[in-house]
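With one protein chain removed, the remaining protein chains of the complex are shown where they sit.
And now, chain A:
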């Protein structure tokens, strides 16, 4: 009698429990979706709408079709900013891939002592904010002949460089800064990847007589592929969104000179310096397209798509 009663209660509860779970489920994910609707979805859609309007932020909007896109795409300054962004993106992030893997490989060597000291010091720049990094580098790489960077150049018998105003000086200084801040981050990601590689692979290779370099190229690198794809993805997105570093590094001349103007700086200038919100929104849409295209290309390259295809056709 008691047993029957118990199972009855349990069954009854179980039915209503399912319904309760359903309600709780929706209720618990609701805050995220409400915030997403207001802060994420609405602004994204409104940006796309604004891309087709002429608007100074105060007066009425007028529909102008594709005019904003035409204005942006025929503006030499926009293309200069695309060029700058890509050049600094490549110079700032590509070396990170090489050094990141090298550092991670070395930091994982069994005999290495002071592992954590090396790991912490190489990672430390990532902790500093981008603004702080940009200010430190604006002093290291200032236009003065006595700046440390120029002093090192003169020691090497080279001419001092105008790091704040020359075409390549600005780009090189900003790329070095990006490299310095992020290489430790990528190293840590690769290190996590290397540590996930089973040890018996290396043991088997050692027995087969493979040396350390062969092991690096034939075991570590291929096994690291997913981690490389991940960092290529984040580096590509990050590089195309470059804003804080050049803006703070250049200080007062950030929006008046074009040597290091990036796409996001161009967008910011249109919107908040020139009150041309239509063209700024068009730039945002173009940026989205550029990010999608570059991410697709770079991750395809990183996953060795081209190599595989060639291998198949041979």
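As a convention for this text, a contact is a pair of C-beta atoms (placed from the backbone, for glycine too) under 8 Å apart; a residue touches a chain by one contact, two chains touch by 3 or more; residues count from 1.
Keep in mind that, in the parts below, contacts and distances are computed from a predicted model.
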Of "Carbohydrate ABC transporter permease", "Xanthine dehydrogenase family protein subunit M", "Lipopolysaccharide kinase (Kdo/WaaP) family protein" or "Benzoyl-CoA-dihydrodiol lyase", the UniProt protein name belonging to the chain not shown is "Carbohydrate ABC transporter permease"
Any idea which of A:86, A:130 or A:223 touches the chain not displayed? A:130
Touching residues on chain A - with respect to the absent chain: 10, 13, 17-18, 20-22, 24-29, 31-33, 35-36, 38-40, 42-44, 46-47, 50, 57, 99, 103, 106-107, 109, 111-112, 116-133, 135-140, 142, 144-148, 151, 180, 184-185, 188-189, 191-193, 227, 230, 234, 237, 241, 243-244, 247-248, 251-252, 264, 267-268, 271-272, 277, 280-281, 284-285, 287-288, 291
